[in-house]
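One structure is given here, and the rest of the page talks about it.
With one protein chain removed, the remaining protein chains of the complex are shown where they sit.
Then we have subunit A:
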Amino acid sequence: MRVHIDQDKCCGAGSCVLSAPDVFDQREEDGIVVLLNAEPPAELREAVQEAAAICPAAAISVEQPERV
């Protein structure tokens, strides 16, 4: 799983930090999203997907690994 963020779209609502605090954080100076881990382990998949789904600005996308 690979996570992408778009800081230009981000509106700093912070829901991703609540859903997946090991993957997302907010920048000190302006509260905009930063990635702590672009390739989170599989056990965080659900939390990361939830974060992407609730992001109000569609600033998070998740790339799933090819199924084998």
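Note that a contact is a pair of C-beta atoms (placed from the backbone, for glycine too) under 8 Å apart; a residue touches a chain by one contact, two chains touch by 3 or more; residues count from 1.
Simple rule for what comes next: contacts and distances are computed from a predicted model.
Here one chain is missing from view; checked against "Carbon-monoxide dehydrogenase small subunit", "Sugar ABC transporter permease", "Cytochrome P450" or "Septum site-determining protein MinD", UniProt names that protein "Cytochrome P450".
Those residues of subunit A that touch the chain absent from the view are 11-15, 17-19, 25-32, 50, 53-54, 56-58.
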